[in-house]
Structure formats: C-alpha cells, structure tokens
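Here the complex is missing a single protein chain, while all its other protein chains stay put.
Let's turn to chain A:
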Amino acid sequence: MVTKTEETELNQLENQVENGGGGVWEYLCLVRKLKVRRSELVLKHGLSILNDPGKRSALGPDEWTLYEQVAIAAMDCQSLAVAQNCIKVLQKKFPESKRVGKIEALLLEAKGMWEEAEKAYSILLEDNPLDQVIHKRKVAMAKAQGKPSLAIEHLNKYLEVFMADHDAWRELAEIYVSLQMYKQAAFCYEELILSQPTLPLYHLAYAEVLYTIGGHENLIAARKYYASTIDLTGGKSTRALLGICLCGSAIAQLSKGRNKEDKDMAAPELQSLAATALEKEYKQKAPAKLNLLSSALRSLKL
C-alpha cells in the first residue's frame, strides 16, 4: 500500500517527467519501490532510456533491472514485441536464469497461452516451491480466464501457507465482494483487522461489507467500524462519516415497530455529529455541493 506522502511524491515526479523536466530514473525507481502499476508511463520513459546507448550504459548494472521493468510494463500494455525484445536481451545476459524464466512465463500469460504458462510455472515451482510471486501468478491467471472460483481456491491455499500476506487477504476479500459473497469477504477483513488493527482502511472496508449484508446486528456493527475509522483517521474519512449517517437511517428503518428496549440510543447524537462534520468539510472544500449534501442528509433522517 502507498502512503499519502508517497503518492504525492509519485505524482510530482510523474508530472515532472511528463513535462520534460527530467527525473526519469528516479521515477522508474520509485514505481519499482512502491510496486504501483504505471505501465504506459514506464514503457514510454523506460524505452527512452533503453533506446539511447549513452543513457543505457550510464545505468551500469541497473540496466538489466530496467529491461525487466520495461518488459513487464510492455506486457501490461500489450506491446508484446517490445517485451520479447527485452527478454531476449536478458536471456543473452543471464542464460538459465530463473528470474528471466519467470518473465518468459509472464509473456506466455500475456499472449493468453494459459496451458504453456501453467507448465512453465510448474517447472519453476519444482525448484522453488515457496516462490510467492509464482503462486500469485496462478491466482492472476485464474482471474484472467474468468475463473473466480479457481482463483479463490488458489488464494485460500496460498494463505494457508503465507497467512501474513495482507495484500493476498485484501485480494481475496475483493474477489469475494465482486462475487457478492459478502460473509466470506467479511471474514478476510476480520483477519486483516486482527493483524493490523490500526489501519483505518480495513475498518472502513469491513463496515461497508457489513452494511451491504444488512440486518440489525450487522448495521450496528457497521456503525461501530465506521466510528473506529473516524477515530483512526482523525475525522477525515468522508466515506466513514457518510457511513454513520447511512447506518443511522437504515437502523431506524428496521427499528420501526420494534420494542422500545431495542431503541437505538446512540443514533441521534452520533448522526448529527457526523452530519456537522460533513457539512463543515463540504463548506470548506466543495461549497457548490453543500446544498446537495444537506438535502441528502435530511432525506436520510426521514
């Protein structure tokens, strides 16, 4: 995951590079470090270095890392010829290399040659059965072929071994959500909250899934997690503030006709606090939308 500071730095470098202000190598290194997906730009600017013999030799041993980075970016942009050329260079320099072998298998994936890619990965796994990247490629291939259940199966097996891989838990949660398997998604977020309880992202995601499942208990729980998100973000999460209002409204709807003992005591104060915070935010940052927000909040109170 990328922090806000890192994101700002990345965007600044990106602007600089795109407007001819130099810093291409720094940009490419940052993209690599943060593991973000900026394939079109990496391809464009990476090639500008690789195609210039002077710039290329200035990189020294980093030249090969760049070939690898550009090959992968090229595949993401379906520029398979470019990818093939980069791989040829790497094959020449590092014959018999497993790392190059992985990129070759990736190219098979990019070409849609699924069986061949599977075979290639299986061979690579024989020598290194705990290679996390290859295991994840199997999940990616299942997703790409439109086989989400297979992707889920692979991912669950992966997590039995690598249970501390937070990105994998998130990926699994998102696949479950895309299939509307909300209870399973909730389980994934519970694991994430247990292992990293101070990350507001997980509290927020969990709240949204609970709300989507619905029902009185889940709505009460959702509100708690929206509240903890607000706590962890110092009140800056618009989604969580809106979530509080939505929960209040949904709980009130469900409570119609219920006994007085079940009456939702926390609601009015919490909801008006959230509403006030939202109106303040919109007044400051999006005044043109303030009226819209206010009438939306009013209709939620009904």
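Basically, contacts are C-beta pairs under 8 Å (C-beta built on N, C-alpha and C of every residue); 3 or more make two chains touch, one makes a residue touch a chain; residues count from 1.
Everything below uses one rule, namely that contacts and distances are computed from a predicted model.
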{"item": "From \"MPN domain-containing protein\", \"Phospholipid-transporting ATPase\", \"rRNA processing protein\" or \"Anaphase-promoting complex subunit 5\", the hidden chain's UniProt protein name", "value": "\"MPN domain-containing protein\""}
{"item": "Residue of A:Gly60, A:Gly146 or A:Gly234 touching the missing chain in the full complex", "value": "A:Gly146"}
{"item": "Absent-chain contact - pick from A:Leu50, A:Leu90 or A:Val177", "value": "A:Val177"}
{"item": "Selected residue (touches chain absent from view) among A:Gly46, A:Gly101, A:Pro200 or A:Gly243", "value": "A:Gly243"}
{"item": "Interface with the undisplayed chain - residues on chain A", "value": "37, 144, 146, 174, 177-180, 205, 207-209, 211-212, 214, 238-239, 242-243, 246, 281-282, 285-286, 288-289, 292-293, 295-296, 299-300"}
